[in-house]
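Only one protein chain is missing from this complex, and each of the others stays in its spot.
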Amino acid sequence: MLLNIKDLHVSINGKEILKGFNLGVNKGEVHAIMGPNGTGKSTLAAAITGREGYEITQGEIEYKGKDIEDLSPDERANEGIFLSFQYPVEIPGVSMTNFMRTAINAQREYRGEESIPAGEFLKKMEEKKNLVDIHSKLTKRSVNEGFSGGEKKKNEIFQMAMLEPMLAILDETDSGLDIDALKVVARGVNALRSDENAFVIITHYQRLLDYIEPDFVHVMWDGRIVKSGGKRLALELEEKGYDWVKELY
Amino acid sequence: MLTIDKKYSKLESVLFDHYVANKNDLNSSCQPGVSDEREKAFNFFKETGLPVNKDEKWRNSLLPKHYGQSYTFDTSPVIYDKAAGEIFDCVIHGYSAHILPMLNGWYYSSSKESMQILEDGVIAGSILTAQKEYPELFEKHFGKIADFQKDGFTATNTALFRDGVFIYVPDNVIVKNAIQLLMMVNRDDRLLMNSRNLIILGKNSKLDFMHCDDSINHDSSFINTLTEIYLDENASLDLYKLQNINDETTLLNNTFIYQEKDSRSKVAVLTLNGGKIRNEIDVDLHGEGAESDLNGIYLMDKKQHVDNQVFVRHSVPNCYSNELFKGVLDDEASAIFNGHIYVAKDAQKTNAFQRNNNILMTPEASIDTMPFLEIYADDVKCSHGATVGQLDEDAMFYMMQRGISKQDARLLLMYAFASEVTSKISIDPLRISVEDMIKRRLRGELSICEKCVLHCSVPDKPIEFEIDMSKI
Partner (left out) sequence: MKDGKGKNGVLEEVTSGEYKYGFVTDIEMDMAPKGLNEDIIRFISSKKNEPDWMLELRLKAFRHWQKMKEPKWAHVKYPPIDFQDIIYYAAPKKKKQLESLNEVDPELLDTFNKLGISLEEQKMLAGVAVDAVIDSVSVKTTFQDTLAKHDIIFCSFSEAVQNHPELIKQYMGKAVPYTDNYYAALNTAVFSDGSFCYIPKDVRCPIELSTYFRINAANTGQFERTLIVAEEGSYVSYLEGCTAPQRDENQLHAAIVEIIAMDDAEVKYSTVQNWYPGDKNGKGGIYNFVTKRGLCKGRSSKISWTQVETGSAITWKYPSCFLMGDNSIGEFYSVAVTNNYQQADTGSKMVHIGKNTKSTIISKGISAGKSNNSYRGLVRISKKAANSRNFSQCDSLLLGDQCGAHTFPYIKTGNETSIVEHEATTSKISEDQLFYCRQRGINTEKAIGLIVNGYAKEVLNKLPMEFAVEAQKLLAITLEGSVG
């Protein structure tokens, strides 16, 4: 199993947000995690990626068969965990190109490989940019600075394509996207999907799942999964609304 | 008279000699503790003298250039038969405040009653009386908030003060109507006054306090006021300083505010007229959650000079301070602004902001602005900004294109410029009155008149800009 979360309890400032969360993800699978606002979806993403301030009080996160609690965020990233942020931060003065090259070389260094040659890097950039319809000029700008909401999300998928993670977590990647941008994002994800990687798609709405077909759908409520099923569960949820979930709980 | 070698200016000699000659008289009405403070402060002054332009905080000040002047002192209060209101009629229209009158540096009361107990046990009156009648309250705070070693003026104030006001608000008391200190000067010789105020707010209490400095005549005097303010936990103070003195007078206003946990201070310094004014505000945010909002507007013309020195010390984490000072300088007026935010080591999660905006109207007007940040903690959000410029040309043109005369457009923009500060005044009648005064001031109608500077009790026709707003 690629990711195995067992009875996970996570607190922020002493307040428990995740309350016994369980999830198993195998290579080649796409899991959708749905649920109303404030049920702990983003906390889950933060806990998996090792964000400071998210305290694991009980349970564990096993990735590639090992507990990752002691790994720093960058070590987790270099182990192949990628998060597409809900609100990507702007980093003024740091060009996308420089940023991506630093990230790729960090990954290579972690694996004991040589730095990427400039030519190869630029070729890869071109190739992946096309995948998500990113304009050349966007990568010359500073990281996320002055990007529109849609551009920021496309940029996240672009980075995912560059870094080729084993486990990609998409946190509300569909929020604030128009239908065209949504399609672009979905196309990117589908192109990257393989037997060797897995996706966890955190979303509030079902509509992204029209374009990225999940293998499993989980419904979250109050810090844990209250119902799991196939892709039809998403449709059911769309139809019945989240009040239905509360009843399940 | 002088016994040590230091070469004193005229003013320094006057202060020195006065203390030596009147030491017994000064101490006769004081508690022993105060006498000790006086002696220590005098010795400090003896060593240091008055501040000079070489001192960092006095670099550009015009005050030291006038140390060559001589002054007299009032060694006893003048007793009039009239009530204070008859001498000086200053009431904010549509608002009744409890007035504490001071005349020529002495607490003024025709009824000989120098101390009153107001509703809910609020004590207000002369500081001389307070030190005798409420020695515990007095001794707990007097001289503890202000450091007489700040400079020669705080030292001479401590050594030479004659009178001042004392206010105590007990715990949990919300004072409904504002208390207003009226500092009036009416003397035909050059008078130097050292007045000393102490204001204590108990836990969860609230007070609106107006500190008005007004001249009644045209003669020059020197007012050196030191106010100590203590805000206990969750206390809230709105302090309004209204300054409208004649062009000959020098006014030095030192205000020290010490804030405990969750207390709030809001200060508005409204300087509309004055020869040489220096306002020093020193806030120590000493308990977590304390907040201070410091605002000022200065509208100076002729050869007037105003100097605002605002120091905010964030001693502990999680405090907030905001400074906003704005000024319009006309004719040959000059202004200085020095804001200084100090964030102590470990005062994390500090939010401190500071802004100073100025408009120069003539080639002879000048402004020196020094917005300082001194920061020893890392988890802070601090910023400051300062601008010197003119009215927005684009806005001027926009209004003129809509048919507004250039003169009106200028007035309107200046009024808007000032209103960012005045809109923070939370006592409505006071705000209306101040805004009215600013309108007059901007139209050049407000100046020292025979009787009352403020015209506040004369609700003549409201001032309107003759602008048809519908055209905008």
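Letters A and B name the chains as they come in the text, with residue numbers starting at 1 for each one.
We take it that a contact is a pair of C-beta atoms (placed from the backbone, for glycine too) under 8 Å apart; a residue touches a chain by one contact, two chains touch by 3 or more.
Being a predicted model, the structure only gives us computed values, none of them experimental.
S.K.: What chains on display are touched by the one that is not shown?
M.R.: Output: missing chain touches A, B.
S.K.: Among A:L3, A:L44 or A:L163, single out the residue that touches the unshown chain.
M.R.: Considering all chains, including the one not shown, the answer is A:L163.
S.K.: Of the residues B:V52, B:L118 or B:V388, which one touches the chain left out of the display?
M.R.: B:V388
S.K.: For the chain not shown, which residue from A:T57, A:N98 or A:S115 touches it across the whole complex?
M.R.: Only one of A:T57, A:N98 or A:S115 touches the chain omitted from view, namely A:N98.
S.K.: Of B:Q116, B:Q348 or B:S419, which one is in contact with the hidden chain?
M.R.: B:Q348
S.K.: Identify the residues of chain A touching the omitted chain, counting contacts across the whole complex.
M.R.: Considering the whole complex, chain A reaches the absent chain at 49-54, 69-70, 72-74, 76-78, 82-83, 85, 88-89, 91-94, 98-99, 102-103, 106-107, 110, 142-143, 159, 163.
S.K.: Going by the touch rule given at the top, which residues of chain B touch the chain that is not shown?
M.R.: Residues of chain B in contact with the hidden chain: 56, 60, 345-346, 348, 358, 360-390.
In this text, only the chains that are shown with their structure count from here on.
S.K.: How many angstrom between the C-alpha centroids of chain B and chain A?
M.R.: 58
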